[in-house]
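Right, one structure below, let's go through it.
All protein chains but one are shown in place.
A, B and C label the chains in the order they appear, each numbered from 1.
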């Protein structure tokens, strides 16, 4: 398991190649990358991501450990950034490696669903006109957890 | 939509970075990479992938078009190799980009399920002792299509 | 009409492609005709549930008519991905 909470940017392609290289024997690699997207109509200057430093690493490791317990996985990677990110910047990624594609897909979706609602991050949109707004949690994201 | 049937190898990380760069506005990128894995106990020299040249491109484009019709996607990428591949080599990849993660995940899983059973590829394992064996289709893979 | 074979069907029949003159009305009729020709065809077509067919590069089935078809392909279930 590799879990990294960092302010620095990362290269998702390079990360996923490194991850895959460490998982020989796994036939299936799934990655998810989350990217800052502009708001409807444009005008997003940046996304500020706040987190709970004492808790974040542990919370992410718990989510990754639960995925490893539920599915048959060769390895799991989670990277999540905090700080001020521009539109187009990578926010986070997860990667899973498994013998079988279903395990890799489901474990990646599971981790994403839990990251959305159970990892201590909060996002604030900074707009062109100087305004800023906290991103509200979506009921859909909370509901997604009932799948698991 | 980008669909490529090729003998040459490819770099999944570079491909997924290129793909993501062309999809600004999509917050969610999912990739699946399939890798040749050794058989139980070792001894796989190569995987030979035969295909139906006249049909393959069209069959993959149909699968990708159906994914684009069913989910809200910014773009879709499919790369599938044929020829003689060594253990550890990439066989194929799919990538999906969407505003929302659920679309990106489901479309990628859908394409993989259809690629497994509806794209005209056949795999033969070449073993150390000189023997070779066609990989049999799995009932599980056929059953997977009933999800959709 | 061109007939193409893939994977173990190709290996068992010993040919990747051949041109045949036939008046078979359906794929099943064509299979019966080919199976009657030589043992290697009969062996390849012994269990149709283990075979798939494409007509002019579109998946089809054994009941399908052959009217206007230029290329028939026989192969085992596909194993892509």
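In the analysis below, contacts are C-beta pairs under 8 Å (C-beta built on N, C-alpha and C of every residue); 3 or more make two chains touch, one makes a residue touch a chain.
As the structure is a computational prediction, the values presented were derived from the model and not from experiment.
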- [ ] Just list which of the chains on display the missing one touches.
- [x] A
Task: Candidate in contact with the missing chain, chosen from A:3, A:28, A:98 or A:112 - done: A:112
- [ ] Taking the full complex into account, find the residue in A:1, A:14, A:39 or A:135 that is in contact with the omitted chain.
- [x] A:135
- [ ] Determine and list the chain A residues touching the chain excluded from the picture.
- [x] 34, 50, 52, 54-55, 58, 80, 91-92, 112, 115-124, 134-137, 141-142
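What we mean here is this: only the chains that are shown with their structure count from here on.
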Open item on the list: Quick check of your reading of the touch definition: is the inter-chain graph here a line, ring, star, complete or other?
Closed with: line
Open item on the list: Report the chain ID whose CA centroid sits closest to the centroid of the full protein CA set.
Closed with: B
- [ ] For chain A and chain B, let me know how many angstrom lie between their CA-based centres, rounded off.
- [x] 23
- [ ] Could you check chain C for residues that touch two or more other chains and list them?
- [x] 81
Task: Touching two or more other chains - residue numbers and ranges from chain B - done: 34, 112
